[in-house]
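These notes are about the structure you will find just below.
Removed: one protein chain of the complex. Kept in place: all other protein chains.
Residue numbering begins at 1 within each chain, and the chains themselves are lettered A and B in the order written.
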Amino acid sequence: MTTIGVTRTTLLKDLLMEWRSKDAINSMLFFALLVVVIFSFAFNPTAEESRRIAGGLIWVAFLFAAVVALNQTWARELRNQVLDAYRVSPAPPNALFLAKAIGNFFFVVVLEALMAPLFVVFYDLRSVGPVWQLIVVALLGTWALVVNGTFFAALSIRTRSREIMLPLILFPISIPALLAMVDATTSILTGEASPDFWIKMLAVYDVVFTAVCLLLFESVLNAE
Amino acid sequence: MTGSSDLSSSPAIVLDNLVKFFGRFAAIRGISASFAPGRLYVVLGDNGAGKSTLLRMVAGLMEPSQGSFTLLGTKNHRKVAHRVGYMGHAPLLYDELSGMENLRYFAGLYGLDDDTVCRKAMQMVGLDPELSRRIGQYSQGMRQRLSLARAVLHDPELILLDEPFSNVDVHSAREMAAVLGRVRDKGKTIFVVTHQATLMEGVADEFVHMAAGQIVSREEAVRKAALSNAEWTPR
Partner (left out) sequence: MKQLFIAFVVLTLGLLAFSTYQALFVAPTEQTMGDVQRIFYYHVPSAWTAGVCFFVNFLASVVYLWKRNLASDALAAASAEVGVTFCTIVLITGPIWARPVWGIWWTWDARLTTTLVLWLIYVSYLVLRRFSAGGQTQVLAAALAIFGFVDVPIVYMSIRWFRTQHPSPVMGGGENSGLDPAMLHAFFWNLAAFTCVGIVLMVVRYRLQMLEEKVEATHAAAALQGDSR
């Protein structure tokens, strides 16, 4: 019944369920692909321009795709009201939050890994700056989106118009993280500036909001 | 014929002027009652009487608007969560997993690492642990049985069941009722909310009647062989 134990158990259960149904991954992939194609009609960049705008395009595509996954993973707990079974048990609420957040993180990172080659191909991308920095930005940035996203998805799943509620409350609060991700990615791709400040800022954002989420999740879970 | 009248055993549940509002609607209107342990209570009443609401509050899924209650001797309900089992009106199971996979997960929530516990629970309710079918494909009867298995998996002292027999075939329902009787005989306290009083007549210790958010009467059950084909077990 320790937090780590329950987190592990819940995470494995979620991964198993996702592996069987592939609901979240498939919808995310398809959505991200759609966004990429539509963007390529909206902007028709040369290779040079691509490097400048790719950062923004990529993260917008991932953001929208992530929202799909975020709603899915909580929707699973509302079918058959199975969340009641968790709440009734002595399992700590934060373990549930961590399991969902880590699961979402995993799904979005898989999405990013699958989509990255596509972006390289569609926009003829080549990075001037070091690729490992891109990976660091991607990991920090994804956690920033996912940690708040998981929290707000749990919050909005209980409201009317839940599909619109999540982006509505998630996007404004995620703006600094999005800005950091986009500008850092652009800096690295074009090699024109150092992403150091952004990386540090993302790290601070991650720490601050993970703490806030963990502090407040129990109240939200048990809100009637 | 009496239930356990051992005066030294403290009550399983004590309700103290419990009130629950949903907006302006008073679902529970000031209930004070005490329930001795080791008995099977059947809670009856019309729709809207507040039976499910009361059960959900006791299970810890809802906070009372006013009043308080003592669970297994304490007001710190989280502390005794591992000694309470709950079966909701909805199945409280994952459709995409098999029976054993479901139980393994819920066992993990209670800190139980052992497959045998899950197997025994499934066998107790008459299900085959080897069945690898997703429970989404189970019949309603099988699903309710598995839900019951989940509720008693961790050997709780207090078991709360909300309409366990809804949409269940007669055979499964009778078996579940018998299982509940056997569980009660081991000294557990059971609360069953149901519309189907006749099903419980063979095993109930007490009938609790609710109406309009209050308990209106409680009566000792008299178990007679004549009412059903269930065997009368002399005490």
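The criterion applied here is as follows: a residue touches a chain if its C-beta (ideal position, glycine included) is under 8 Å from a C-beta of that chain, and two chains touch if they have at least 3 such contacts.
These numbers were taken from a predicted model, which means no experiment stands behind them.
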Residues on chain A facing the left-out chain by the touch rule are 148, 151-152, 155-156, 158-161, 165, 168-169, 171-173, 175-176, 179-180, 183, 187, 193, 197-198, 201, 204-205, 208-209, 212, 216, 219-220, 223-224
Residue positions on chain B contacting the omitted chain are 19, 21-26, 29-30, 65, 212
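What we mean here is this: only the chains that are shown with their structure count from here on.
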In the complex, the residues of chain A that touch chain B are 1-2, 5-6, 9-10, 13, 16-17, 20-21, 76, 79-82, 84-91, 222, 224
Per the touch rule above, chain B residues touching chain A in the complex are 59-63, 78, 81-82, 84, 86, 88-97, 101, 105-106, 108-111, 150
